[in-house]
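A short write-up of the structure that comes next.
A single protein chain has been omitted from the complex, and every remaining protein chain is retained in its original position.
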Amino acid sequence: MASFDVMPEVQLFQPAELDDALKLADELGSDGWLLGGGQDTYGWLKDRAKQPRAMIDLNGIEALQGIRKTDDGMEIGAATILRDIIRNEDINRDYSLLSQAASRVASPQIRNVGTLGGNLSQDTRCWYYRRGLDCYRAGGNICYADGPQSMNREHAVIGASRCVAVSPSDTATALLALDATMVAENTEGQRVLAAEDFFVGPNTHITQMTALKPGEILSAIRIPKKWASQRFYWEKVADRDVWDFALVSIAVSMAMDGNKIADSRFVCGGVACTPHRLTNVEQAVRGRTLSNESADAVAPLASEGCKPLNYNHFKLPLMENLVRRAMRG
Amino acid sequence: MSNEYKLIGKDFVPPDITGKVTGKAKYAEDFRADGMVFARMYTSPMAHGKVTSINTEQAEAMEGVVGILTAEDVPEVTAPDAAILTNTPAYIGDPILAIAAETEQICEDAMATIEVEIEPLPFVTDPLDSLVDGGPNARTEGNAYARSREGSGFQTIKWSQQQVDDFRAGKEPTGDFVSEWSYGDLDNSFAEAELVIEEPFVTIGYAHMSMEPRTAMAYWQNGTCYVHGSSQSQSYFMPGLARMLGVETKDVVLISENTGGGFGSKIGAYPIAALPGYFSKKIGRPVQLRVTREQEYYMGSARVGFQGWIKMGFGADGKITASDVFIIEDIGPNATGGDASSAGGAISMVYDPSAMRFRGLPVLTNTTPRGAQRGPGQNQIAAVMAPIMDKAAKVLGIDRVEIRKINSTNNDTIVYADRRPVTSAYMDEALQQGADMFDWQNRKNQPKKKGKKVRGLGVGQGYHSAGATGFDGLVRLTPDGKLHIHSGVGNLGTYSFASTSRAAAEVLKCDWERCEIHRGNTENHLPWSSYQAGSVTIFSHTRTNYVAAMDALDKMKRIAAQTMGGEPGDYDIDGQRVFLIEDPAQGMSYGAIAARAIQLGGDYSGAVYPDDIHEITQRAVQNIAGSGLIGVAKDNLHQEGVIPGLAVAFCEIELDLETGKYDILDYVGIAECGTVIHPKGLAQQMKGGAVWGMGMAGLERHVYDPQNGLPANIGYHQCGIPTYLDVPSVTKTDAVNIADPQNPFGARGIGEPAMGCSVAALQSAISDALDGHIFGRTPISPDMVVNHVMGRDQSFLPLQTNNF
Amino acid sequence: MDIATYKDDVWGQEVLNGVSWDLLWLVIVLAFIFIAGHAIYETTRKRAQKPSSKGARVNRHEAIDRLFHWVMAGSVFVLLITGIFPIIGLNFAWLEIHWIAGIILTIVVVFHILRSFTQDLSSMALGPSDLKEALDETVKPGKYSPAQKSMHMVVSILTLLVIGSGLIMFLQIETPWWERPNSLSEATLGLVFFVHGISTLGLIGVICLHIYFGLRPEKLFYTRSMIKGWISREELNAHHDQQRWNPDETT
Partner (left out) sequence: MNPQLSRRRFIKAVIASSVAAASTSGINQAAAQGNRPRGSVERLISININGQTRRVDVAPQETLAYTLRYKLGLTGTKIGCNRGECGACTVLINGVTNYSCSTLTHSVRTRTVRTVEGLQAPDGTLHPVQQAFIDELSPQCGFCTPGQVMSAVALLEETPQPTREEARQALSGNLCRCGAYDHYLNGVMRASGQNS
């Protein structure tokens, strides 16, 4: 078994204009690799587990940068680094859910270069897959993580289909809870996807984490006004408080009508291949107040439909407990 | 007492620290030699197998590739020992071949073309899976390996399914074992006990994961092999390295000025340190091998895992009457470890049962090779024992600190199977000092529950034997008046090479500014020194430097007497002068004494030296003979009994019942290691040890997929090394600071107990937070806590190991 | 163009991964070429007057067999769509539909096989005489022509292969009844995937031809018979040897 450490030969393009990047992405197709902060790139390339012909560095493109106010909320360029999001006043005031989530990503150095687009598009951390094994997700015909003896403490408890990997992104849960939309562009134009459609599971896309097609670039993330300055709850449970991905995380937005919940979004991370919306919890909390009673009443709904693997049934009570905490007020 | 010293017990600036903060400190991979090429290793993808064919054709044809090294190019070793390169790999990551090329990238490009066919053999990742009737053996020769003075060898030991099931159910193991020792009347002692506690336990092994991926660079010149290596020890590394290279010790030069961590994984020579030597010989160019982080995981060694059962008897007064322990130890593929018996020894030392039995069964697995890791054995059992002591305290209605004091080691304690005395021990004092500093009594009375969070208080004890004898000291006074202290101690980052060197300066009353330490390179003429491991350096090398300095002092006085008249006893030293006691104005400077020594020759200048010093020291003396006054001696000072390094820790945690996570709110560690030699260095060891204990208690473990033998945590991220945010921002430490009679400065070592007390305190605190629940397992991860609190089953089988 | 794809198994040793789906395009192109060639050939050939479908009718396919045929056709189409579309980039949640359709196909095929023992097996049996028959234009077939028998034979073999391999794959995934066992070696699993893929490709080719022939003007009456069950006495006379197949009249 070869063990690799240095970057293998791969070309690098550093376009300054989005159009040039789109053209390159189009020409290179699946041979091209979009480069944001690169923190989920270099490992794959160094390990030679992924072998693109060229990297397209998106960091020099002005149009992909920045945090802007729009008529209906905010727009964040996909290449905006997490550090800027964490420090942005408007986001901290109106959408603190996102800045809280972003501030729990990996480590300071990674947040200093990691982009929002990259954090959303990052690949799963299933250790079998990361080892470079030819599993379903890598185009093979087997899932090593879902056998009778597999070590799958960090894997999915719901929404799995052959592949049992989970979505690792912290910002993804927050953006789903904020009803964000994703702007994807290619040489032919752009399409706007709801966050829920942007993240895809193995039942439909076993080798992908997002609905982005080859040649498409995620250019911006739009957050509607709907949840601005509403009540938020964010928590991430991980083994270590630096670097580690969520065992389970929760992002909650609540619109209050007096002391009652008028509308809400409950999204769990680390439990499914996509950020997982707890729609039954959302329905159940409508009209309820924040209290211990409400918490205990709705919490059991959080794990409904879950099907744990060998080592991850703890995620079920953990999901329930996180919902409980969000509901306690 | 320590106040009498000029240097001992005082902080100082170690000579190597500036290089560490400026980046100028050179580690093995920072060196280059003319014409040097880089090497990379191809390792086994299979947990156990036999290489049937290797195709390197394409690689060899690549431009920039300089050579290939295979098992045929290096000495064959007999199983279960580790080879430099092997054709019968016994774990994933076992090195099979190496490639040398002009750049690391070319090495890797070539590596990608290598084709190796391996015929799979049965493998196993959990000792119990191998032990059960019909289970696979990790080696074709057998599944157990005993190393003992009477003889070492493979054995095949099987237990019936019923025996394994009973063991998992917490019953006393009834299957075969390979080693046993005992003392006292076990049956009677248990019969006398008021309370008997039986607990099964498992401690999962985990990787050392030193920061520096180990590197070795080697070249040959005039028959001498120069090795720039990554080593915990300096001189102690040499004989093994020479043996692996197939040359005599005199024909090896080891340069190891700095080492990026070791923790037991680089005590003596390890196979790949010798790989560049063979490669360089084959291709005629200097070769540097820097392993990848993944490979550091594979071959960087790991802690031995335990699966065991313990039975403890307590009298109504809390005194431990008897202890019966059975440990299956996971000794990896190379039968390395020996932790279990050390664990038994630690029980005898720390808890002082009047009767005791130890039974051990070392079982081979196809996981990464195991080795000594900070408190090997002692720290695993410290983690196991803490909640058991707490349980006994609870049942007997005794305070948890009190029950430990009742059983505490003191100067009269007799330990181990051979019932040896200790040099000195003050566990009672350590516990009291810690309890006071931590405010144990007051904290005990604080409310426990705060919403969904519970407080837990923990107390833990650590032990490791902390000293060795028989090594050499070498000092030299030069005509410029400087004192040169030659140290063959490695540089692991404890600064003990420097703090023990100060012993020589202390004896010779020499200003520290006028002292120079020579170390880090065989060519700096270094004496035979101890391994920098096992917490031995402080004890061992304050002694060697003491005897060398006393030898120098004796010679200085003799020279003064010879030069200025009178008897040597008429003279004393101070202010870098030897002077007549009766008339201090009459004397000679150290420079003058050194110049006179050169003139006089003989033993003064090192032309003659004692014949009991090690050949390595002899060569060093030969090389520096004639350059000054030489003080050289073997440490033949009186020593009898076990030299204990002891430590206690107290901690308070706040455990979140809903997430299973806990914050360590406060931590106090107390060292009981005799006189404090270097206060800041001691604090560093106590605090670093505390962090290690926190990692072991809650985060770190090996995880293997038993179906295919794959390791899950080959990188830093998956290994779960504690970060800044997983440990308290402030950890408090202090020391008992009572001199040990068998060290000229009263000092003993501490590195390992510093960790044992921490993991024990954490286990104790978690148990306390959960109303005395004993998981019987390290690490305790958040999922285990959540499952326990919610009344759910744990995911793993009882006693299952190397898993989540 | 490769026939198979390979991958490294968990220990880095090369094993089969499955069929190379590039072959899909080859199969489709070849089928198209055959169809185009055949169509051109047929237009240049003189043919006898098409027999009338009016008049007396004889029974060709019983209702139960027709039902079987169309259920099978339906499930095969569902299987092909759910199996092939994701491969060519049309993503949807296909797996459950695929295995449910596979079970239906398996059940009807088993039923068909069992039922075949109550029927005249020889009418569908392909023998050496069929070769002679195929080459001699003067000889009329019994119930099934040599071409139909060959088609049936090929479809049978491919279907059995695809079902057999499919069932093994089905046992390896998680279902409401069992957990994923991961019990096959990766080499075996690769072989199973290969067989499933290659037989699917074969079926795609054969089905293309089957549909083509079914839609050809001179053979359309067979298709009608598979829907309505009957052919006309005239059609029977024109295409079959009543010595060898003498079906009952129907209304």
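Some observations on this one:
In order of appearance the chains are A, B and C, and numbering begins at 1 in each one.
Going forward, a residue touches a chain if its C-beta (ideal position, glycine included) is under 8 Å from a C-beta of that chain, and two chains touch if they have at least 3 such contacts.
Remember, it's a predicted structure, so these values are computed and weren't measured experimentally.
Although it is left out of the displayed model, the omitted chain contacts the following shown chains in the full complex: A, B.
Within the whole complex, the absent chain has one touching residue among B:Ala595, B:Leu629 or B:Val727, and that is B:Val727.
Interface note: of B:Phe326, B:Phe358, B:Phe471 or B:Tyr495, the residue touching the hidden chain in the full complex is B:Tyr495. One of B:Phe123, B:Tyr219, B:Phe497 or B:Tyr609 touches the chain omitted from the figure, and that residue is B:Tyr219. For subunit A, the residues touching the absent chain in the complete assembly are 5-15, 20, 24, 35, 38-39, 42-43, 45-46, 54-55, 57, 59, 83, 106-110, 112-113, 241-243.
Residues of subunit B in contact with the chain left out of this view: 11, 13-14, 16-27, 29-34, 63-64, 102-103, 105-106, 209-213, 219, 221, 226, 258-263, 292-293, 492-495, 523, 525, 623-627, 680-681, 683-684, 687-692, 715-717, 721-725, 727, 729-731.
Operating definition for what follows: only the chains that are shown with their structure count from here on.
Judged by the touch criterion defined above, the protein chains are all mutually in contact, each touching every other. Counting contacting C-beta pairs between every two chains, the top pair is A-B.
One finds 42 Å separating the Cα centroids of subunit A and subunit B.
Centre-to-centre spacing of subunit B and subunit C amounts to 70 Å, using the average Cα coordinate of each chain. Rounded to a whole number, the gap between the C-alpha centres of subunit A and subunit C is 45 angstrom. Shown for subunit B are the residues in touch with two or more other chains, namely 45, 707-708, 710.
Within subunit A, the positions touching two or more other chains are listed as 1, 144, 147-148, 150. By the touch rule above, subunit A contacts subunit B in their complex via residues 1-9, 48, 107, 127-128, 131, 144, 147-151, 153, 235, 237, 239-244, 247, 310-314, 317-318, 321-322, 324-325. By the touch criterion stated above, subunit B contacts subunit C in their complex at residues 45-46, 117-118, 120, 707-708, 710.
Touching subunit B in their complex are the following residues of subunit C: 10-13, 182.
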